[in-house]
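Sharing a structure with you now.
Apart from one protein chain that is not included, each protein chain of the complex appears where it belongs.
And then subunit A:
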Amino acid sequence: MSALLAIEDLRVTFNTRYGQVTALDGVSLHVNAGETLGVVGESGCGKSITALATMGLIPMPPGRIAGGSIRLEGEELVGAAPARMRGLRGADIAMIFQEPMTSLNPVFTVGAQIAEAIMLHQKVSPDQAFKDAIALLDRVGIPSPDARARDYPHQLSGGMRQRVMIAMAVSCRPKVLIADEPTTALDVTVQAQIFDLLNEIQRDFGAAIILITHDMGAISEMADRVAVMYAGRVIEEAQADDVLDFPQHPYARGLIDCIPALGREDHALREIPGVVPPLHLLGAGCAFADRCEHTNARCKTEKPLLAAHGHHPAACHAVEEGRI
């Protein structure tokens, strides 16, 4: 069975003042119907760019899709006509963003904003669209949806706004729902509620979810499969349990070690030493080499490819050579 959404060897570049940088360097991902794919990785590793490329929302210029393909049910999206992409966005692929505080337009009521999404893709009257919007607000757990639909975004809390965003995103029953760090800006109890809601929505609407997050706890609860990204590449990909229990790549191991409860016995918050190198300073070797304790000469000169050497696919020479 071919995947619902398949991204293959996607390359995205940006023109910056340091010259052209490669933000995505051959990313391949796929998600099947009804499945949740978790995408994890440090800030700046290209998670959002991957999502935006799928939506056809990379700002061009300065961005450019330099190669690769994105297929939705076999239909190529890279280079698709703008009108076709507008037809798919919000209807077949929808996205929830990280910042609920700023992602809604401050001058329109939330009901009107959801109704707009409905009317863009379905032939319904404005009245009916507004009624549907109210029903959706009810569905995502907003109390007195009738009154809230007439509120402006600034009158709602962050958690409520993110529910509005979810209502808007699922309003046309998308096949793929991309949630880009949907809970980062919210407090912990609200985070759990939003994840519960996403699970319910997936059950009811049958959408495939791509969940982008820093939060390994969310991954263990939500994701069926996980892709770990680093510096514009996927460096490990497997079933969620496999990645959580047997991380292969030293970076994935580091990420798992950073989870207080899931990791080793000591409860001190750990972090991976060093930072992601800036894109314009990426060399020929493994992008993680400078932060890795298993680095050898080959790591500094040759980029490792994603391949099954150990337990499951990882892009690491040390794993391939059986050194770890």
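Here is the rule we go by: contacts are C-beta pairs under 8 Å (C-beta built on N, C-alpha and C of every residue); 3 or more make two chains touch, one makes a residue touch a chain; residues count from 1.
Note that contacts and distances are computed from a predicted model.
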Complex member absent from the view - protein name from UniProt, among "ABC transporter permease", "NADH dehydrogenase", "Alpha-D-ribose 1-methylphosphonate 5-phosphate C-P lyase" or "Acetolactate synthase": "ABC transporter permease"
Residue among A:Asn105, A:Ser157 or A:Thr301 touching the omitted chain: A:Asn105
Hidden-chain contact residue, picked from the options A:Asp25, A:Glu42, A:Glu116 or A:Glu181: A:Glu116
Among A:Ala91, A:Val124 or A:Leu305, residue touching the chain not depicted: A:Ala91
Full-complex contact with the absent chain, from A:Met55, A:Leu198 or A:Val319: A:Met55
Missing-partner contacts on subunit A, residue numbers: 55, 57, 82, 86-91, 94-95, 97, 99, 102-108, 116-117, 120-121, 152, 154-155, 165, 168
